[in-house]
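Pasting a structure below so you can have a look.
In this view, the complex is presented without one of its protein chains, the others remaining in place.
Letters A, B and C mark the chains in the order given here, with residues in each chain numbered from 1 onward.
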Amino acid sequence: MKQMSKIVRTITNLVYGFIIIFGFYVIVHGHLTPGGGFQGGAIAASAFALLLVSYGSLITKKFLKKEFLSITENTGLTVFIVLAFLGLGITFFYNFLANTGGWFGNTAAIGPNSGDMNTGGVIPLMNIAVGLEVLSALGVIVLVMASGAEFTKKKENS
Amino acid sequence: MKKIIFGIAFILFFSFMVISALNMRPFGEPVFSEMDDYFIGNAQVETGANNVVTSIVFDYRGFDTLGEATVLFTAVVGIVALFRRVSK
Amino acid sequence: MIDNFHFIVVIIFIGLGIYTLMFKKNLIKIAIGVCLIENGANLFLITLGYKKGAVAPIYTYAPSGQSMVLPTPQALTLTSIVIGIATTALILSIAMMIYKHYGTLDTDQVRRLRG
Partner (left out) sequence: MNLSNHIPILIIAIPLLAAFLVPLVGRINKKATGILTTLALTASLILTIALAVKILTVGPQVYVFGATSPSLTLPSGLKFPIRIMFEVDAMGIFMGLITAIVTFLGAIYSLSFMEKHDGLDKHYSLLLLLTVGMFGMEFTGDIFNFFVFLEIASIASVALISFRGTDLGEPAEAGFKYMVVSSISALIVLFVVGIFYGQYDLLNFAAIASVMKYSQLDKIALALLVPVLAMKAGAVPMHMWTPDAYSEAPAPITMILVAASQASLYALFRVTFSLYNINLNTLTVGWVIIIFGLLSMFIGVTMAIIQKDIKRLMAYHAISQTGYMLLGVGVGLAVLANPVALQKYGITAMEGGIFHIMNHAMYKGLLFLTAGALFYRTGTRDLNKMGGLAHSMKYTAIFFIVGAAAIAGLPPFNGFASKLLIYESVYRFNPLLSIIAMVVSILTLASFVKVFHSAFLGPKLPQFKEVKEVPRSMIFAMAALSCIIILFGLFPGLIVKNLVHPAVVSLIEQFKYTSIVLGGM
């Protein structure tokens, strides 16, 4: 893919940081507002797609490393399954932090309320882990397929 | 020949689906909702999360979410393996 | 009949997908067919969760006293959408690989495995 015109690149520079931040907002507030790990991760990964479209895969690959994304993906998943394992004293996937008063352990006000960040037990932690995983997984998919497309096009032209 | 067989199979399948749609309960009026009433009533007490959907995704049906994350991981590993020479 | 119009839409989605899979000869179109079926199934799940006059099942700043729609289909649909992304990505990359080796996307020509 070739890079697109200067207008697109400038707008991308302005916007992609905000997209990533909005993605993280959706991830972190997953237990209070609509959204969660998957949705937020997909939003943040759309910033990568935007970069790829406007700059082309050759330039994007220089500052968005596939290896780094793979490592974050594996880390996110491992954190997720380890969080599930930690409940194993009772059952797998037991929400061992909810309503304990510790980390994210406040009891929620029953009924409609304004939301307390510090509730939800392991749910916010899992949201972050899954968000990290989805963000980097989609990033890897987009990057790898773009470089594969590069190859196919080369073959087409030759 | 092949097209005729496929056509018959397709019509059969489609009519099955239409019958099932006509037999479905009316839209917007769930008959049974015991499981969902439990979730709506108890999610806040049991998990402390305001968002009932998230509490289902990560607590009541957390194992599905692990499976789904695994599917995404599998697809990524598969794609990277498929393009392993090209992407270098 | 008109009450179940939403389910008929789902059936049309799935039927179009199956039609595409059976009668189209292009690998990319086949991938689109799979996507159509998947969207139909997701739409089916999400329509099952609707309750007339209800609000989203989230307690943050929710209007009090309102009933809420069924939350389980939303969770299931979320799961199946992500699975769908994974499937589509893999199917498209395999189609790219086939194009690399065969130089075509026509299923009539992609037929080295026969008999």
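Some notes on this structure:
Please note the rule applied: a residue touches a chain if its C-beta (ideal position, glycine included) is under 8 Å from a C-beta of that chain, and two chains touch if they have at least 3 such contacts.
Treat the numbers as computed from the prediction; the structure is a model and nothing was measured.
Looking at the complex as a whole, the chain kept out of the display touches A, B, C.
Residues of subunit B in contact with the chain left out of this view: 16, 19-20, 23-25, 30-36, 38-39, 59-64, 66-68, 70-71, 73-75, 77-86. Considering the complete assembly, subunit C touches the hidden chain via residues 14, 18, 21, 27, 30, 34, 37-38, 40-41, 44-45, 48, 70, 72-73, 76, 79-80, 83, 86-87, 90-91, 94-95, 97-98, 101-102, 110-113, 115.
Residue-level contact of subunit A with the missing chain is found at 70-71, 74, 77-78, 81, 84-85, 87-95.
Everything below uses one rule, namely that only the chains that are shown with their structure count from here on.
Viewed as a contact network, the protein chains are fully connected, with every chain touching every other. Relative to subunit B, the chain whose mean Cα position lies farthest away is A. Chain centres here are Cα averages; for subunit B and subunit C they lie 9 Å apart. The set of subunit A residues touching two or more other chains comprises 32-34, 36, 38, 108, 111, 113, 115, 134, 141, 144-145, 148, 151.
Taken residue by residue, subunit C touches two or more other chains at 58-60, 78, 82, 85, 89, 93, whereas all remaining positions touch fewer. Every residue of subunit C that touches subunit A in the complex is listed here, in rising order: 56, 58-64, 78, 82, 85, 89, 92-93, 96, 99-100, 103.
The touching residues of subunit C, when paired with subunit B in their complex, are 1, 3-8, 10-11, 14-15, 18-19, 22-23, 47-52, 57-60, 68, 70-72, 74-76, 78-79, 82-83, 85-87, 89-90, 93-94, 97.
The part of subunit B that touches subunit C in the complex is made up of residues 3, 6, 9-10, 13-14, 17-18, 20-22, 24, 26-30, 33, 35-36, 39-40, 43-44, 50-53, 56-57, 61, 64-65, 67-69, 71-72, 74-76, 78-79, 82-83.
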